[in-house]
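Have a look at the structure below before the remarks.
With one protein chain withheld, the remaining protein chains of the complex are depicted in position.
A, B and C label the chains in the order they appear, each numbered from 1.
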Amino acid sequence: MQNNFFRLTGEPLSEAEARSIIQDPTCGALVLFLGTVRNSSQGSMVHHLEFEAYEPMVFAVLDEIANELRSEFGVMKVLLFHRLGKVCVGETAVIAAVSSAHRLAAFQATEKLMNRLKQSVPIWKKEFTANGAIWVTPNP
Amino acid sequence: MQNNFFRLTGEPLSEAEARSIIQDPTCGALVLFLGTVRNSSQGSMVHHLEFEAYEPMVFAVLDEIANELRSEFGVMKVLLFHRLGKVCVGETAVIAAVSSAHRLAAFQATEKLMNRLKQSVPIWKKEFTANGAIWVTPNP
Amino acid sequence: MKITILFFGVAQDMAGVRQTTLELQAGCTVGGLRSELAKLFVGMDETLAYALAVNEKLSIDNQVLVEGDVAAVLPPVSGG
Partner (left out) sequence: MKITILFFGVAQDMAGVRQTTLELQAGCTVGGLRSELAKLFVGMDETLAYALAVNEKLSIDNQVLVEGDVAAVLPPVSGG
């Protein structure tokens, strides 16, 4: 689907690139979410994160999610860029972005894209803190 | 308030600049909304827009809105950049951006910032289309 | 007394200028200014549903104006 833009990469993510990809002359609303690495997690100082993914499944699941978003909200372009490997404090781990004719759909679709990412896209995060390294368990 | 970043300008707006301004080491979530000029409005081809503002009131009203957002959602930094004067199709007329520890607050606050902008910030838009130029009346 | 009036958005087209000065009777209220504007400018009446700011603050109709006040005619906003 030419309106889906998904990427797993070890390189830094650019919000300017994401914006230029999702822009469309029929769309008045672009929403970008940037998930950045915080300096603490549950009271521990975070040094860095590491991400790994089951790459082929990531793209298949994201295609399904984008189809959902397009039929539910009528949005145009759907983008998800996610870092793999080591990501330091302050760096962007994920960019989710959606373009739409109007803003409500763009907000709702971007929020749902992030919720679905955290529920069902096969990516895992390991936190490296002063207390050691642990695979993060999602909140119940 | 040093965590508010408001600007009215005739120059192009940069999402990369907005992002670097709202970034904060305690914030894992940055939401940026970009309002861009569409190529049509109610069936007419749009050539360009022009914006004007009652500038001192814009900043006073935005300060109030940011205080509301901070007390309602606990967000950190609040940014609103708006173009004045002529803005062409495809250009960004407005950037709204919010940083927060967690993503739900950032999404809700950015959406509310845009709603409040469209309700009560003294900025007016004139549309230049094939059918002439008109001051836009908000939808009831 | 002299009051400066600023016009924004469609009110600018109705007034034909961005700014003017009106001579009003001492003690004139914001409501009185609204009546004056409706007489002077076609369309600047209750059909426009505009707000009036005085010295950069939203006003209410029984607020009394004083010499040197700056009033602004603010039609429904349409930013974003």
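Assume contacts are C-beta pairs under 8 Å (C-beta built on N, C-alpha and C of every residue); 3 or more make two chains touch, one makes a residue touch a chain.
Computed from a prediction, not measured in an experiment: that's the story for all the values here.
Engineer: Could you tell me which displayed chains border the chain that was left out of the figure?
Structural biologist: A
Engineer: In the full complex, which of A:Leu30, A:Val46, A:Ala93 or A:Ala106 touches the chain missing from this view?
Structural biologist: A:Ala93
Engineer: Any idea which of A:Glu52, A:Glu68 or A:Glu91 touches the chain not displayed?
Structural biologist: Touching the chain that is not displayed is residue A:Glu52.
Engineer: Provide the residue numbers of chain A that touch the chain removed from this figure.
Structural biologist: Output for chain A: 35, 51-54, 56-57, 60, 82, 93-94, 114, 117-126, 135-138.
Throughout what follows, only the chains that are shown with their structure count from here on.
Engineer: Farthest chain from chain C, going by mean C-alpha coordinates, please.
Structural biologist: A
Engineer: Between chain A and chain C, what is the separation of their C-alpha centroids in Å?
Structural biologist: So the centroids are 49 Å from each other.
Engineer: Measuring from the mean C-alpha position of chain B to the mean C-alpha position of chain C, what distance in angstrom results?
Structural biologist: For chain B versus chain C, the centre distance works out to 26 Å.
Engineer: Which whole number of Å gives the spacing of the CA centres of chain A and chain B?
Structural biologist: Chain centroid spacing, chain A to chain B, equals 23 Å.
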